[in-house]
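My structure is below; once you've seen it, I'll send some questions.
Yeah, one chain of the complex is gone here, protein chain that is, but the others are all in their spots.
Let's turn to chain A:
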């Protein structure tokens, strides 16, 4: 593609990104607002961060959310990786069509339906609702996303590498641990991060499956936000935005650098 941006191109890109980023920038700026009135600027201050740090309810919800997200991401990566191997490598087996339907359906299913039916199951088998039920529900959804991410990596994987390792005397487990896993590691890590952030962000499924002692951060945030804008929520949002941006930025820089290194190595090989 030609790399000349006309002024129309520049304008549409600028406007588009302003639309995406200005609302978040406003939230960040107003989180440092001294005034208690959220719409009036009263000078710079970090007092809302202090108040947030003393807000027990938010703190305990944040801890619950992190614990849940850690378990969900780990479970989803294990199950999702297995599902990806089945999709790409298992060949034909009885129920294969059903299996892929079960992987792809959650991707497009509205979360209200998944959440509702999940809850009906938990009620039906008399499972007490709490962290465990949230974990099960979110993991089920995350498996599909992880499986798709890892499967797309496996599709371009050269299976001769595994065969070579096996020929050289490695066991199946050693081959997986020493050859396959290091090669698909980037996909596994991005699958884990995807599941982690989906879990941290999930409101709908958690509202169906949570119990009295498992108020996650989005649930707490939602009930607070319903009563309007508050400076503390602005501060909390800013922290979320900062963490995500820093994490993404470092992940991106690492990818760019390894990409450059790969290109440099190829240059040497030529």
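FYI, contacts are C-beta pairs under 8 Å (C-beta built on N, C-alpha and C of every residue); 3 or more make two chains touch, one makes a residue touch a chain; residues count from 1.
Definition applied: contacts and distances are computed from a predicted model.
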| item | value |
| --- | --- |
| Complex member absent from the view - protein name from UniProt, among "Putrescine transport system permease protein PotH", "Cell shape-determining protein MreC", "Monovalent cation/proton antiporter subunit MnhG/PhaG" or "Cytochrome bc1 complex Rieske iron-sulfur subunit" | "Putrescine transport system permease protein PotH" |
| Chain not shown: contacting residue from A:164, A:229 or A:262 | A:229 |
| Hidden partner chain, touching residue among A:46, A:63 or A:113 | A:113 |
| Missing-chain contacts mapped onto chain A | 1-6, 8-13, 15-17, 19-21, 23-24, 26-27, 30, 38-39, 79-80, 82-83, 85-86, 90, 93, 95, 99, 102-106, 108-114, 116-118, 120-121, 123-124, 136-137, 139-140, 143, 147, 172, 197, 200-201, 203-204, 207-208, 218, 221-222, 225-226, 228-229, 233-234, 237, 240-241, 244-245, 247-248, 252, 256 |
